[in-house]
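Heads up: the structure comes next, in structure tokens.
Of the protein chains in this complex, one is absent; all others appear in place.
Coming up: subunit A.
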């Protein structure tokens, strides 16, 4: 019924569109736009609507444009009917009409019109009207996303438009540059000074884009202004990449800022007064990444001003301030009161303010901050109260003068009525006690007394851990607690059970007389527990502590393993490593790399030629490339072996893309990144070179002792290595796995075993497995193809398909496939294509029809299939001129997955969700 009415309405609309009256047509179009806005499908009306594209009525025309842009992709053939109208409009004397024709033409995502679009863009780029040229700059990006093969031609247009002196064009063309060829820094040289000078007059949105681009540019072209600031250099690990001699040279030469560097800083400064928060943030990040440290303070006021803006703006700005305040407390300390929490703030704003206040805490202001925190602890927002307790814990470890005050305050909170507050206090107290346990046995006793009333599992587990760890300080209470726990074991949560087993083991070792039977009872309960973690742990503990003939040498060391002194946990800001991302970016906000994120390169050690920015001098075309490879060389000292030289030779001759890619990877100070780039290399290397790699890894280990990198180690060796770490008492173990897929499964198994083992050693082990699989580079691509169509059934045509494991260019949700078609008959096959009709629901991106395939010839084409995340086979028709063959592709589950890199926090979070 509903459907019927809908059809009727469509009929009405069609009639209205076909009438002679303008007003009726307009009314119909308005209704149709209403349908589109609601997300209803109005594609059926396409033929009736497209007829009105040439209408004289400008509003009607605009609404038709809206419709066209929305549905052209679905109705490509019909959309082509409108193209000639736009081509005519492109020549219209009215610039508004020319511009809007280009806008719509370039928004119609129909691959066939790519050449027409290209022509139109080239023409519009030389239009007299800057407004039309601006539209051309926008169209560049649209064409590029429709057909990336046009890249080279589009770069030519970008190069032309970059020279444009209109403020209207500048922002849009830089946007196109960032999208199409962000690595072609050489295109900017000649326009650098012009862009700096135009900047103040460019519209605000363009300013943001230009400032971000110039930040990247400056980091490749100027030397670091931070040289005197030795502290910062160390943090930055720059020393790691620079060789010794270079540093000496640097120190002897006094630093003079490049006038172009100064120009950028000077011309962006007034924009701190912009009303647009995005502009202010962009300038702030530019100063943060480019300005000498003593000039940074000017951005503080502006950032604090942004805090009075909307909630969402506050959120982003506070995140950036949180990152800044870790490195430079002094910047924001005078504005501490601006970060005081109001009861009306949203929870995420509150926690960010808390984070900043904690970062700003020092000996001088800690009493003020703690007084403020006291108010927060009482907040009705319990999540916030819990976060405050953690903040107090961080202040207590960072500022030793107040450790005792904080600890006493936290003990008082243990009698709070709210469970989350008590639980959080227990956890924080546990961490604080680890720093000085002997003086606080009374606090441990106090907590043991409270134990019965605490129900939050994490808090119970923490108290049990404290009992076990410091059982010698509370020799009477600990066995009693164990006795109680033996009774309630079966009703406890898993984390509590694990700690009960631990407590039992530790007491068995220190006080076996009293607890032997209890321990055995608990181990028996654990043996039959439903959770495999607990069963594993129990089994392991039994082997370790109860000596028998099988247990071998290990049980001799049981006491040394379980009771090893453990270093106190370091309470750190969650924003500590956020500075690996450029401030103000989406990646920084999310703390994970978003696609399309362009890494900020390190300062070059030696400034590239300054004269490239001189506009008068005309240089030979090859010059920039040579210069770039020079900088790359100076930064790559670390990898100074034969392969690097080969690379350089390549760089000299090949395109610049590859140069800057390798440069950016290797310049990056992020250790994960560099190790992953290493692994990419290593996977392509032969066995003989493995040794060299391991050596390098050792070097890395020396540099960063808390990160262990295991590359290409067979499981036995890995186990030994891990054992070694146990002996050397590492609490934090980052295991970076850079291994190929064949190895992967084996290694993961042994790793898991090891981790169980490790978890027993250290009750607070946080372990991370950084699997360096990145979406862009699959570690292993199978060469095997599957048969799609046999040559017998295909009457000579045979087809094979293969999963390329590359991100599909046709759509995000599509899986990329490579199809090899060969003709084994004795006559040419014509017009090979996939039929429009797809029997199953999958969305298929077809390959372009192959006009002719000669006998014995074969051709490889790529296609994309959206399997809708299911393993259901995609059925479709493979057609030739004469025949149709039904074929089907069945994906394996693995082929539907996209490898991703995730941060350790995400990993542990995900892992928790999936705990068996």
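Here is the rule we go by: a residue touches a chain if its C-beta (ideal position, glycine included) is under 8 Å from a C-beta of that chain, and two chains touch if they have at least 3 such contacts; residues count from 1.
We adopt the following convention: contacts and distances are computed from a predicted model.
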The complex's invisible chain, by UniProt name, from "FERM domain containing kindlin 3b", "NDUC2 dehydrogenase", "AP-3 complex subunit mu-2" or "Coatomer subunit gamma": "AP-3 complex subunit mu-2"
Option from A:365, A:813 or A:872 whose C-beta touches the chain left out: A:813
Contacting the left-out chain in the complete assembly, out of A:380, A:784 or A:827: A:380
Option from A:48, A:101, A:199 or A:278 whose C-beta touches the chain left out: A:278
Absent-chain contact - pick from A:23, A:408 or A:453: A:23
Options A:416, A:441, A:785 or A:835, residue touching the unrepresented chain: A:416
Residues of subunit A in contact with the chain not shown: 22-23, 26, 30, 33-34, 36-39, 57-60, 62-63, 65-66, 70, 73, 94-96, 99, 103, 106-107, 109, 129-131, 135, 138-139, 141-142, 144-145, 148, 168, 172, 175, 178-180, 200-201, 203-205, 208, 212, 270, 273-278, 280-282, 301-302, 304-305, 308, 310-313, 315-317, 337-338, 340, 342-344, 346-348, 372, 375, 378-380, 416-418, 584-587, 589-590, 592, 594-598, 776, 807, 809, 812-813
